[in-house]
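Before I ask anything, here is the structure I am working with.
What you see is part of a larger complex, with each chain still in position.
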Amino acid sequence: MTEEKTMVTAENGNRILKRRDLIRTWLRWICWAQRCYNYERLMGLGFCQAISAVIEKLFPDKEERAAALSRHMRFFNTENNWGAMILGATVALEEERAMGHSVTTDVIDSMKNALMGPLAGIGDSITQSIVKVILLGVSIELAVQGNVLGPVLYLAGFTVYALAVSYITFFSGYRMGRGAATKLLASSSTKSLTDALKIVSMIVIGALAAGNIKVNTIAAGTFGGSEVVLQNVLDSICPKLLPLGVLALVIYLLKNKRKSSVFILITLFVIGFALTFLNFLG
Amino acid sequence: MNHVVLALVIAFITWYVATAMPMFLRWSCYLGGPLVGGFVCGILFGDITYGLEVGATIQLAYLGAIAVGGTLPSELAIAGYLGTALTMSAGLSAEAGLTVAVALGSLGLLCRNAYMTLNSIVVHKADQYAAEGNARMVRLMNQYGSQVVPFLCYFIPGFLAMYFGSQAIESLMAVIPAKVITALGVTGGLIPALGIGLLLTYVWDKRFLPYAFIGFFLVAYLNLSIMFIAILGACIAVLYMFAADRREDSK
């Protein structure tokens, strides 16, 4: 902590970039990094736009500027929010290079390449499997009740998350330079944070399953003279057994049989139609 | 709202969410497409409750949709915005709408693949400007050049689908037997299992599986709200973190 602080102060003296340069770079990233999305370079051009103003300021010389822009046009892809850390670190290194420190372009390029994968990994799982799920879970429940707060909460929550995470990672990337992500990825509290997020995620997913998978049997028969409604029998053992069964089937197909979503979708259609026509579900 | 105007607006929104939005909004509006789309269409059609119901139902099928490395299992802008709008303008039930949206979402991957391929052209143009050191034009390429193909790929099919589609679907629905409608409804109740199943396999961690059961049975038996369960989960998670950190320290 203290070490890092002194580092920052020590370097601050000769810094070329102002805070507004950094803010603008971050804003361009978080707004337009996927604007020209394409299979060839993915976020490559977006990265270049984001860093372009910094490059203009650091390298007034046209040759140098052209070379730098071209280098940052290359293939680039990472997670939208956490990946801002790489941009921050790149800006810091380009600045050091402009200030004449011994940073080569090779170092910069290989850092970009080395970090984009790991940050995509951690970022994707947190953003899409965890934060999104919890927000969607709460919001869908409200929406189903016809409450407009559902989508509003979801949008507000996700937006705050995206802006906050990208801001923090961008600036810590800038402050710590190359070491930033390495540190982040190695820290044991990232591990226990991910574990903790998984716990919330798991419990919310379980709750979503019970609330949203809807299967009721309409089967009934007479047993010992009196009518027996199968659904009541199942409920007296434990409610929501059929939804649990369907979910178990899907997970079995996904994990053990490694079936695709499309296959499962079709399976569910077939099951739904077959059991409806057999008067089992309804 | 006039049918043409409505078709134009929906087509516009579909394109905008698919490729033009600021990135910090994009993933939320995109991955949560049906939910947000239900809300937006609810306002446009003047029946928010209906919109929310349709949107939430469709969203459940896509709970597990994850965009990794630029790939996607379905075109969520089309499923979410166009799908909801078509369902509502044809006056379908949420479950029938789910079928419509899922079908559209799969077709929509064509639009997506088209622009994801063709946008290379813009990038190569930008390469030239970069080689000239012209940062401004590089930016313009990303900002505006990037939107030419997507606009064609989303706006036009979107408009056409919206303009002609609702009529077609309505007539189709009129001739479908009641039992099939029931079956669609039943299937609509099963499909969330896919979204939730996908999610569970992504987050899968044997050690924490009991929490999924706890969540499941808290709802099954006590019908607790998701927010409450999420809060409980968060409390447990924080306790877990502190305990884990302590274990680390004591090593």
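Going in written order, the chains are labelled A and B, and every chain counts its residues from 1.
Here, a contact is a pair of C-beta atoms (placed from the backbone, for glycine too) under 8 Å apart; a residue touches a chain by one contact, two chains touch by 3 or more.
What you see is a predicted model; the values in this text were computed from it and never measured.
In this entry, the protein chain formula for the full complex is A x3, B x3.
Methods note: only the chains that are shown with their structure count from here on.
Chain B has its Cα centroid 15 Å from the Cα centroid of chain A. Across the interface of their complex, chain A is touched by residues 19-20, 22-29, 31-32, 35-36, 38-39, 42, 48-49, 52-53, 55-57, 59-60, 63, 66-70, 73, 102, 106, 115-120, 122-123, 126-127, 130-133, 135, 138-139, 141-143, 145-147, 179-180, 182-184, 186-194, 196-205, 208-209, 211-221, 224-227, 229-230, 232-234, 236-238, 240-241, 244-245, 248 of chain B.
Chain contact summary for the complex, chain A toward chain B: residues 29-42, 44-46, 48-49, 52-53, 55-56, 62-63, 65-66, 69-70, 73, 77, 80-81, 120, 124-125, 127-130, 132-141, 143-144, 146-148, 150-152, 154-155, 158-159, 162-163, 166, 188-189, 191-193, 195-215, 238-240, 243-244, 246-247, 249-251, 253-255, 261-262, 264-265, 268-269, 271-273, 275-277, 281-282.
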